[in-house]
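Only one protein chain is missing from this complex, and each of the others stays in its spot.
Moving on, here comes subunit A:
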Amino acid sequence: MASSPPPPATDLPPTLPASFSASSSPSFLHYLRNLGSKAPKTMAALYSSPSPSTLSPQPPGSFFALTVLTNLLNEIERCVVLRMVALEWTEDSGITERDFNSWFIGSKKDWDWEKLNDLCIISLNPSRSSSWFVKLRSPFHSSLRSALTSTQKHPWSLLPSAQLKPSPTPPPTLNELNAYTQNIWNGILHYLVGTKNTQEPNPTVLRFLRETGLMDVDAKTAGTKREKWEITKKGYDFMLKDVSEQVWSFVFSYLQTLQSTSSIISTLLLLTSLSHCTLSEGYPVSLLTKSHKTLMPKFKDFGLIYYTSGSPKFYPTSIAISLIPGSLSSSCGHLPSPTSVHSLLSLPDQTKNPTLNIIVQTNFTVVAYTSSPLHLSMLLLFCDKDDYMVLPNVLVMKLTRDSVKESFKRGIKCSQILKFLKKHSHPLIVDADYRIPENVQSQLHLWEKEEVRIKCSLAFKIYFEEEEKEVERDVAGWAEERGGLIFRGKGGVVVVKYEIAEGAVRFKKRRVREWREEEGGEDDMIVY
């Protein structure tokens, strides 16, 4: 399929779009590919838009092009694109089909026409000599070229401190920066899991939590003045994710709310620019464009940047830098995985960013090495609330039938609980065959099964008159033949499956008519 030539007349690649990965949070790529009608304009603008920095001469949009190159393309695509950048061609020529195909050995299974088209990287053109030729689109081409040839490392110039007005606060250390992000997220998660006495997060976040369905009003308090918000199944899913994924879903939802193309462009540019920053480096606020300056408070709420009011510099946090992995150097050879982001966040300082290591024992005890109240709240979502111990460095809790069932009622699934426990399982047992004892796993599954022992399905009840005994028997027989007889009572009641109800009633009518023709009588059918 992949090697068959695309129809030359059209701009669209021949193959159907590859289905998007059904992962829980849509990726950056997914977002870009689903801009719909805004796509061509947005992408073109992103590639050609001027760099955030205004002080030094810079190729337009180069950082965005780099981000695309390093983050969104697979190895083959990257290789092909880089090769095409190096080649020169005129406005109406490109790589011919034959040449292009010769670059591949065997099938082009890792080459996705649709994706590269969506990202406005390549265009397919009909050619006179051969069937088609392919070339890079101009904004991307020029942007990437200058990016590759540029020596600039930072999206914003690092002005010497002397050129800026003095900062009222000393620059944050790496640990402070990490703790800052962690704090913001812990605050959000605390609120999400309903830890007592937590402050409400700021309105942006609050709105996000509610609008995205991560929390819902507790049915009991709905409508009252003091509405209580509770975590939903979706929220629980959210909680189980890595911090980087959580931040991304916040950012993703924020992007979804944006309507105008220009605001999308400016947000995306800021995000990609941040991803090219260096951790613990301060960047001058003064270099930000006006639109970016307005975005700053939101990014601060999400824990992406750190700055104190009045400070001349802002500091991107590690999560912002790794959110959309961007710099070429970091992604040479391999792309950072989301887990490495997580470890980045949790490694630097054990005391400030407590890790959660859980041992689940065969007697249903959950021993969690942590001192974080957040972890306590998380675990209490499915562990026994009345029977646990909080020690300075460890929590000892129990999984009981009641506690687990209560969490099922909230919509949390057994698989989610297991996933959470597995994800945080203690390094001591990670290598073992099982991270959670088999008996605990199967017991959780059994408890979940208990919830669904009764299946409800629609049924239809047909009543018969005293003298309609024969008809009743026939109808029951008719339904039984079709496997739809559920119950036949003594007092002239036949219950059939809903699917065959119509047929059964029709059959009854016919039989009644026949029977009446024989005996003479009155049609008196009650159908409920």
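Before moving on, here are some points about what is shown:
Convention: a residue touches a chain if its C-beta (ideal position, glycine included) is under 8 Å from a C-beta of that chain, and two chains touch if they have at least 3 such contacts; residues count from 1.
Operating definition for what follows: contacts and distances are computed from a predicted model.
One subunit of the complex is not drawn; among "DNA 3'-5' helicase", "Large ribosomal subunit protein bL19m", "Rab proteins geranylgeranyltransferase component A" or "Origin recognition complex subunit 5", its UniProt record names it "DNA 3'-5' helicase". From the options A:Glu438, A:Glu451, A:Glu467 or A:Glu514, the residue with contact to the unseen chain in the full assembly is A:Glu438.
Interface note: of A:Asn101, A:Gln256, A:Thr294 or A:Thr362, the residue touching the hidden chain in the full complex is A:Thr362.
Within the set A:Leu82, A:Leu174 or A:Val390, the residue that contacts the chain not displayed is A:Val390.
For subunit A, the list of residues touching the undisplayed chain reads 359, 361-363, 365, 367, 371, 385-394, 396-398, 428-429, 437-439, 442-443, 446.
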